[in-house]
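To start, the structure under review is shown below, and the notes come after it.
Missing here is one protein chain; the remaining ones are kept as they sit in the complex.
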Amino acid sequence: MKLRHKDILGMKELSPEEIHLILDTADSFSEVSTRDIKKVPTLRGKTVINLFYEASTRTRTSFEIAAKRLSADAVNISTSTSSVVKGETLIDTAKTLEAMNPDIVIIRHSASGAPHLIARLVRHSVINGGDGFHEHPTQSLLDMLTIRRKKGTLKGLNVAIIGDIAHSRVAHSNIYGLTKMGCRVTVCGPAPMIPRDIEKLGVAVSSDMEEAVRNRDIVMMLRIQFERHQASFPSIREYAKFYCLNRERLEMAKPDALVMHPGPINRGTEIAPDIADGVQSVILEQVTNGIAVRMALLYLLSGGSS
Amino acid sequence: MKRLLRGARIIDPSQGLDGLLDLLIEDGRIGMIGEKLKGGQEAIPVEEWDLTGKIVVPGLIDMHTHLREPGYEYKETIRTGCAAAAAGGFTAIAAMANTNPANDNRSVTEFILRKAREADIVRVYPVAAVSRGLEGRILTEFGDLKEAGAVAFSDDGKWVADSSLMRQALEYAASFGMPVISHCEDPYLTAGGSMNEGRMSTELGLRGIPPISEEIAVRRDIALAAYTGLPVHIAHVSAEGSVQAIREAKKAGVPVTAETAPHYFSLTEDFLAEYETAYKVNPPLRSAKDAEAVKGGLADGTIDVIASDHAPHSSIEKDVEFEYAACGMVGLETSLGLSMKLVKDRILSLGQLVEKMSINPARILRIPGGTLKTGAGADITVIDPGHCWKVRADAFRSRSRNSPFDGWALEGKARMTIVGGEIRHDET
Partner (left out) sequence: MKKIVMNVEEIERSLTRIAYEILEKNRGAESLILIGIRTGGVFLASRLRDRISAIEKREIPFGILDVTFYRDDVATLHKKPKPGRTDIPFSIDQKKVVLVDDVLFTGRTIRAAMDALIDFGRPKMIQLAVLVDRGHRELPICPDYVGLNLPSSLWEKVNVHLSEHIGKDEVVIEEEG
């Protein structure tokens, strides 16, 4: 079995079979990270480039470690701003990199659709490390790996995704991924943060946090970035008052509900500190699983033509 | 010099004409239309063309184009824009004011007219800005601009958000007998958006522009027109709500006219699924329902004009991340072909198409044209309604190639464009 496309641009394009393949492959790679010598020679001599137009230590480091544990050569390129205003266009950068014969390029960019723009033009594989408000597929995959490990399945679980849904690529990817695998998803956030027609993606919508977490198996909190907003939300204080995951709200979910967050967390705004550090929180496992998932993707995408 | 056009079907709703007739051009004017005309018996030579199977109509007029000169000559010049117009079957075009410098003073208007005269291809009618620098704060010198040759006023590219200023514009323009053309969008609702708001924008992760952004602005302009009793022309109508508002206003006798562009009845927001910037335009492509409403508006007369909103952009502006790409598509060379589909689909008759693309633009802009009456300037478009052709952007006369219709198979094309009796484009 192999992946159908040369790129991983979004959860929207992945079939359930492909998702299973990636998660199963990730399972094998998890063990590599527990060894003393955390390296296998599988991608020896391959070149993996991280092209990050948005600052990100977490995702970039995760990809870098994943590549290195596969014995690939990992290169990081960070540019602090996007192309148009300051110099080289995205397409020129992509073609320049292609001329250096990388095997896989991971791109994170603030403009939705940027990875698609590149993937069309280059021969090598492109992985979307997060584009604008559109998708963050590797995050969703590692979230699903975490859920599958803890719950044994991805079918029939009730998931609440809470936060700035409109501007969250993690939310989008998880909506596509989890619904595809058989979960029931509810999105919740203040009304200005719920995008138009989101219910057409097959999710329930609520602005009432208590209603959203009640009896859920998974509570997934999203990061709030007030600097992104064009004056659409009054204050952090107001947000936390109504949407912070604290003990009382978590107790409305199932007793064995998982608490998840893509990180980095804003303690006290999205999650109360005791919940973030509590027994139901799998936030750190998400990080560990992130490496396994990224190793799996690099493994599955590398390789010559048949 | 006399020219005789033989055997074509001549459609001129301004005279209630539709039949297989001959047309005689004399000294750049329409001489006679009749059955089986004889060439002159005198020594004056007569050039005869056999136009059997073709349709002859009053020269098409595109009342909404961006010629980019002065300031953005790498995208288009007046000369190349005129060549594109002639290739598209247009004998006259109106050029919007958002050049650089903007056409907010007579010297730019005169420059544009001079360049058009030098090109000597089609007639160019400058539309001057409503406000200085299109900033929406201070009116331009309407009288001076009229003298220089402007035919209308518009801040197209932007909406005049200051209602008091727009009211003054309507009043002041009317005092010179000139129309005001309004690009309708609420700047706050539009801000940051790059496509229609809806499921598509949510899926693609792009900020959406809700259709009510256009409708709110349309309704404001209609209210001002109603209050002052003075005319306003709504540019590029794209949304169902706007069509409905204009329909109600016309029923109530408000002096409002409206135009739409071919992309609003030929495309929908679904074409944006792959982030192709060729489909990025303002107002944005909307839902199928909106496209249907636009067609309905054309059919029942709510929308008076089809105008291309020809907006050339180069690779520099378009081959970038979607949200940074410039809005707009070239349209002069595809407008007629796309509009002919409305005739094929029985949404418009050929006569109605001629109204939308020739008679009404002439009437609204108060410029000559839109008729084949004897004595009128011989601005004539010869159309082959059955000609099947493929749009090839790389063969455009326009300097720019930003058309989403590249590769489309269309039926119906202008094969000859005659301006003032002279052939400016000939494919026969």
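Order of writing sets the labels: A and B. Residues in every chain begin at 1.
Definition applied: a residue touches a chain if its C-beta (ideal position, glycine included) is under 8 Å from a C-beta of that chain, and two chains touch if they have at least 3 such contacts.
Owing to the predicted nature of the structure, the values given are computational and were not obtained by experimental measurement.
Need the list of shown chains touched by the one chain that isn't shown.
Taken over the complete structure, the missing chain's partners among displayed chains are A.
For the chain left out of this view, which of A:T25, A:T79 or A:N246 touches it?
Once the missing chain is taken into account, the touching residue is A:T25.
If the hidden chain were put back, which of A:R35, A:R58 or A:R247 would touch it?
Answer from the full complex: A:R35 touches the omitted chain.
Please identify, in ascending order, the residues of chain A that touch the omitted chain?
1-2, 21, 24-25, 27-29, 31-32, 35-37, 39-46, 70, 299-300, 302-306
What we mean here is this: only the chains that are shown with their structure count from here on.
Per the centroid of Cα atoms for each chain, what is the distance between chain A and chain B, given in Å?
About 46 Å, centre to centre.
Which bits of chain A are touching chain B when the two form their complex?
12, 82-84, 89-91, 109, 111-114, 116-117, 131-135, 166, 169, 172, 195-198, 200-201, 230
Contact residues on chain B for chain A in the complex?
191-192, 197-199, 201-208, 210, 274-275, 316, 319-324
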